[in-house]
Structure formats: C-alpha cells, structure tokens
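Here it is: the structure, laid out below.
Other chains dropped; remaining ones untouched in position.
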Amino acid sequence: MHIGFIGLGHMGGAMARALLSAGHHVTAYNRTPDKAEPLREAGAALVREPAEACHGEVVITMLADDAAVEQVVARMPIDLDGTIHVSASTISPLLASRLARRHARFVSAPVLGGPEVAAEGKLFVLAGGESTWIDELAPVFSAIGQRTLVVGDRPEAANLVKLACNAILAAVIESLGETLALVTKSGLVDPGTFVDVALATVLAAPGFQAYGEHLKTYRFEPGFKLPLALNDMELALDAARVHAVPLPLVSLVRDHLLEAIATGLGHSDWTALALVAQHAAGMRTSA
Amino acid sequence: MHIGFIGLGHMGGAMARALLSAGHHVTAYNRTPDKAEPLREAGAALVREPAEACHGEVVITMLADDAAVEQVVARMPIDLDGTIHVSASTISPLLASRLARRHARFVSAPVLGGPEVAAEGKLFVLAGGESTWIDELAPVFSAIGQRTLVVGDRPEAANLVKLACNAILAAVIESLGETLALVTKSGLVDPGTFVDVALATVLAAPGFQAYGEHLKTYRFEPGFKLPLALNDMELALDAARVHAVPLPLVSLVRDHLLEAIATGLGHSDWTALALVAQHAAGMRTSA
Amino acid sequence: MHIGFIGLGHMGGAMARALLSAGHHVTAYNRTPDKAEPLREAGAALVREPAEACHGEVVITMLADDAAVEQVVARMPIDLDGTIHVSASTISPLLASRLARRHARFVSAPVLGGPEVAAEGKLFVLAGGESTWIDELAPVFSAIGQRTLVVGDRPEAANLVKLACNAILAAVIESLGETLALVTKSGLVDPGTFVDVALATVLAAPGFQAYGEHLKTYRFEPGFKLPLALNDMELALDAARVHAVPLPLVSLVRDHLLEAIATGLGHSDWTALALVAQHAAGMRTSA
C-alpha cells in the first residue's frame, strides 16, 4: 500500500521501517529532516510538509503527545480525500474524538511495545474505529504488529484502553519496585533471585486468566477470599515495618481490601477489589 | 516417602491428595476430624493428635495463619528426631524464623496457587532452608508443585517472598479493577473486551522480562522514559476526571513518577520507580 | 475610592456589598445582569460590559475559575490607564503570572473565607504584588478583610499560597472525616462528642505554633519523636482494622513516618515529615 508516515522518532522510525520491510511504499515526514535520513536509505520517500504525506491510501501519525499531534494535524488538509488517517500516538481520548470529527476516515490505533518490538513488527495494535476501515488496514497493522485487538468502533476507545494498559504496567512496576526494596533491605533474599522468582511465578501470568473470568462474569466465588488477602497484606506491612520499608501501594490495597470487607464482600475472591473501584466511581454493579 | 500432613483445609486437602497420587504414604491430622474423612478414603491414615503425624521423614503443616500454626506446633514434639518440618502455610517471616529455631530440621515452603492448582500438583513451591534438606524434599515438592524455586538458605526468606508475590498480584488486581471501572463507566469499551485485551497484551508478560533486566542490573537506560510515563498517567487521570472515576493507584504511581523526576531520574526507564521505593527505605542504591 | 467590580456571584456579591458598606463607589458588572439587581439597590452602579467597570482607581475581578477570568479579561482594555487590576479569584498561578504581564498594575489577592465571612468584611486577604500598590489598596482590603497577609511581590505567589491553604483545609476535613467514621462505627463514642472534643483540643490550634517553629528553624529536636508518632498511627490502624474502617490518610502518614525513620530522622519531632516531602521533591534541606 501507499502509506504516509508522520513522525520518525524512536517508535515512528521503527514502525516505518517495518512497513518498508513488508513491501509498502512509505512517504515520510519528520519535523527534524536530518533524523529522517536513515529512513530514506531504507527506501522511503521524504517530504518537507505533513500535507505531502497525505496522498496515499493511509497516513499514519506517530508523535510524542497531544501538542505535537495538534501541530501536525493543523498542517494536514482537512479533506483527506479518501485517505485513512491512522493515529498511532498515545494521545488523550479527547483529542482522538476531536480528530475523528475532523477527518472523515479516522482510525485510532495506539500500540503497545517499545522501539525494539516495533522494529520486529511485533507490537500489539489497539484499534478503534469503523470495522470496515480497520479491515482495510489489515496489511498495515500486520506489518507493524503481531496482533491487532479491536477495541470498539469509537476511535477514542482505543486511546482509553492504551492508557489503561499503561496504568496496569505501571502498577506492576511499582509493586515490583516496592517489594524488591523490601526483600533487598531485609538481607534475606538475593535481589536478582527475587526478581527471577517473581517473573517465573506470579508474573508468568497463567493465573491472570482466572482473574479475567471473575471480572467478566461478576462471579467472585469461589476464590481467594478477601480476608485472607487482607491478612497477607497485613503480614507484608508488618514485615515492612520491621525493616523500615514503606510500601505505599500495599497500604492502598490493604485499605481497599478493608473497604471491600466492610461493604459486605467478605466472602468474595480478591478480584472483588474491582467492585470497590466501581463503587467509588458511583457505578451500580449488577451481580 | 512417609509424610505427615497437618491441616486439611481447601489447600492442605488438595496438597495431601496430590502426595497420595504420587505414591507417598500420608498420615494426616485435621483439627475437625470430619473434614478429614475424604482423605482417608483416598488412602491416608488419620490420626487424632498432631504429634502422631510427626513420625515420618517429613511433616508438612498447612494452616490458615500464624495463630493456627502456633497452636499446632505447641502440640508437636520439640525433638522431631530427624523428621523435617516443612511449613507450607503463609505465615509471617517472624514466625518462620522462630520455628526454625525450635525444630532442628526446618524448611519453609509456602506455595503459590489455589486449591485447583494444588489438586493438579501444579503449585509453585517457594523454598527457604538448608539446601541439603531442600534436596531431600524433591520428591515431596515435585508431587505438589510444577516447580520449586529456592529462595535462600534462611527459611523466613521464603515467607517474605511469598508475601511480596501476593503483593504484586494484589497490585495487578487493583490496577485491573480501577481501569475496568474507568473503561466501563466511559461507555466506550465493552468491559469483557477490555479484560481480554489486557490479558492478551500487557498481562501476557513477555515485556516483564525487560523490566527484570533493568531491575537486576540497575541500568535504566534506554527504555520508556519517566516523563513519558508521567504524561500517560496524567492523561489517564484526566480521562478519569472526565468520567468521574477515582484511580487512586494511578495517583500513587503518578506521585512516584514525579518524585523520580524531581530526584534526577528523568532520563531513566520507568522501572526506575524501584529507586524511589529504595530511597524511601533509606537504601543507598549503587548504579 | 472608585472601584469596579466584575463577578457578582455568592462571593463577589458579598465582597462588593462590603465595599459599599465601607463607603466606596462601586461600578459592577455581572455576566447575568439579573443577579446584579440586589447590588444596584445597595447602591452600586451597574454596567453592561466589563470594560465599563475599568475606569476607577481599582477594578476587582472575582470569578469562578481560570476560564471565566480569561473570558472577562479578554473584554477588558489592555491599557488600564492607571487602574489597578486586583484579581481576587482562586485561579492558577500560571494565569496570575500571565495577567501580571498583561496589565501594568496588577495585584493578585485571593481571599480565604466564605460568603458569610465576606459579607461581614472578615475575609483573610492574601496579597501578592508590588508593595506600593498593595499599600494603595489598603482601604479596599480593609473593607473586605479582617487582615491582609502580604505573601510576596510576585502576584502568582498569592495564588500558590491560596491553593496551599485550601490543601491544608482539605487535609483537616479528610482527617476529621476518617476519624469520625472510626469513632462512630466503633460505637464507643458519640459522634457529636468526638467532633466537639477534636474542635476543642487538637483543632483549637495553639499547638500549631510549635509546629511552625520547627518548620521555620529546621530544628526538629526536642519534640514528639517520629517513632512514637508511628506507634500511634499503627495503633489507630489496628483499631480501624478491628472495626473495618479504612483510614487511607493515616496509612499515607504512616508510610511517610516510616520513610522518615528509614532515612535517619528517628530522633526528630514529627514535623520532620516536612523533610520527607522535600526529599520527594528533590530538594536539599539545610538543617
């Protein structure tokens, strides 16, 4: 396909390269032209204005943030004349919905994965927009990603899910960081051993499927009951006090487990923490 | 092997059954004798006192909490006469170290996984104690677990790691719960779709290996830089405000990202959140 | 004095009335003219455009938020021709500094207190700007406030302090709310009695002066040592667990006390929590 590509940073550059590798014709724009040179050598045509990258079947924007996207979009024609605008940037859902109103054919497709993953065409693509357009984009997405996950027909849905996914990753990192501080300062466990154990067990993921079942069905029994989970968090906090290691994330979870129990969820699996979050959001949950 | 087993609750019962299936001889005690009947039918000998379960090569205790373990241990002989006491319960590191002083041959081996996993002998066994004893216990651990992870030679190390692992799981659940509330209340995304996407992408784990590398080597460049991560958390919180959904875990992570940047880590990968936790614990980190 | 007043909501209306009571001439503008009628009856001249309120010695803007201020300011002349613009709204420091660049004579003077307090002319005025102008404004400030506190010569300083003051009040409210939940749910204490006791003791304030001394001198000994404070928070959290009452603010403080102790402040008064906040902000604190 003929693809325009705007934004050749670490991520954008790697993605454009993956498109070239898959045999697509790429016309690329970057604000700093020098940084685009390697891509020319890889076979791309370079242009000096965003608008010149908008003549193919698809134009992909991959920029740092909302402000950068807004600047570039202001220099793209409003009437894209059949070209699908694919926004791969991590932007706010609000901006995505505004872009959807501006461009007749717009798909939001933020990606999960870093530059190395992008270079191998192994990203996850989170796609939001009309399914016919997403179908048309299959050759594009399969060039940059190992898998396309269609999130919904509203483009901004994909951006919201992207942010949610990064929030989950941040929680994993924070929890790894806090617990690593605890086991390291305790002197009882080699830090590398702990990281390996965590990666090989709780972060090796099969158990997450069971969490998914609870959350999708709103059935929280049987499972690992909240009072047992609370007890474990208390033990962790006790140990943390012995070693003088603050564990703020564990404190937060402890408080939410206590809230869950106080509000009548004492017989539920600990995934019922999701109900605490929903109550805090004023949502009525239908079992 | 001849194995005593004390504590036949959901977890203990399933583990004892797995030992029987593997051909071991099991002598079992449960505080409530009735609940032990099914295990007798499965081939175990039942006894009326904890002390009577202490005559084999190994005696395993699997009880609900510190208090239950203390009660049972008070009724076990101090001189176990060569029998290895394996504590599989999720107890405090403090109690584990006291048990290690009481019983000459003591191994702490808390497990990861629920009753169904235990019934299939697919638990993860976190083992702490002298390596020769852990080696002797291989037939026991291979009967109940898919893998034994040796955490260190101090028994209480295994208990600390168990608590840390559960803290990580709790963080995953909390983050899933909060983000699920957000996407559900937004009305943009089908909740089940979101759960599936999260499980298939960020929680499908390969990326965690990269986090492990950062954390084990203390090298935090290159990577996903903290200011970009902060930006994403801000976007998530903005979206959450639009939909009136509190995201306390994201707020916590946001504050820690800000702290990381304020303390000079702005060029680091977001796994450098671990350094914030270490600084809060008064640890000096050697890059 | 001849004073223009823009924004006659609950707060603005009461302030304008206090100015009239003090004998000033008030020319007032409100976006919704009907709501301004009572003020006309009280003696003010009403105008139909913000610009018409800008001909006196002072023009005061008192509006709901940044957006409202920006809209009104766009309709005020840039050249105010000697009139001092006093911004009493609670706006961002960023907007205050932009207004200071726009208007030659600009003073930021957000206020503390609600409409009833404003009606009595008993507000606290937080003033930021050039001292000569603040001096000129003394008749204005003394009409609306019981006391003027000069925060600094940068207008936006006053806005930052206003936000900080409201953050302190919010913390007081949150802590009252959490502890009230605890004592009420415990059934041990009449809720009204607890509120009265708290107001008559810890919130009756003389002790705060001692906190101020510690914070201003960076001398944190002698005092109420952090480990004792930590112990009290742990006791509060234990009691809260007994009654199943989450106390997230206490959890947060507990973690910070632990951080303070872990980072070597164990001999300090609990006001040394301020140093934890400063370390998190990357500030080097000079004892």
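A, B and C are the chain letters, set down in written order, and residue numbers restart from 1 in every chain.
Here is the rule we use: a residue touches a chain if its C-beta (ideal position, glycine included) is under 8 Å from a C-beta of that chain, and two chains touch if they have at least 3 such contacts.
Just so it is clear, the structure is predicted and the values come from calculations on it, not from any experiment.
**Student:** Could you work out how many identical chains the complete complex has, if 3 are displayed?
**Tutor:** 4
Note that in this section only the chains that are shown with their structure count from here on.
**Student:** What is the identifier of the chain with the smallest separation between its Cα mean and the overall Cα mean?
**Tutor:** If one averages C-alpha positions chain by chain, the most central is A.
**Student:** Could you find the chain whose CA centre sits the greatest distance from that of chain C?
**Tutor:** B
**Student:** Distance-wise, how many Å sit between the C-alpha centres of chain B and chain C, to the nearest whole number?
**Tutor:** Chain centres of chain B and chain C, defined by C-alpha means, are spaced 46 Å apart.
**Student:** Which integer distance in Å separates the CA centroid of chain A from that of chain C?
**Tutor:** Chain centroid spacing, chain A to chain C, equals 38 Å.
**Student:** Give the residues of chain A that touch two or more other chains, as numbers and ranges in rising order.
**Tutor:** Residue numbers touching two or more other chains: 244-248, 252, 256.
**Student:** Considering the complex alone, what residue numbers of chain A touch chain C?
**Tutor:** For this pair, the touching residues of chain A are 234, 240-241, 244-248, 251-252, 254-256, 258-259, 261-262.
**Student:** Report the residues of chain A in contact with chain B in the complex, numbered from low to high.
**Tutor:** Those in contact with chain B are residues 64-66, 90-94, 112-114, 124, 126, 147, 149, 151-152, 154, 156-157, 160-161, 163-186, 188-205, 207-212, 215-216, 223-224, 228-229, 231-233, 235-236, 238-239, 242-250, 252-253, 256-257, 270-271, 273-278, 280-283.
**Student:** Once bound in the complex, which stretches of chain C touch chain B?
**Tutor:** Within the complex, chain C touches chain B at residues 248, 255, 259, 262-264, 279-282.
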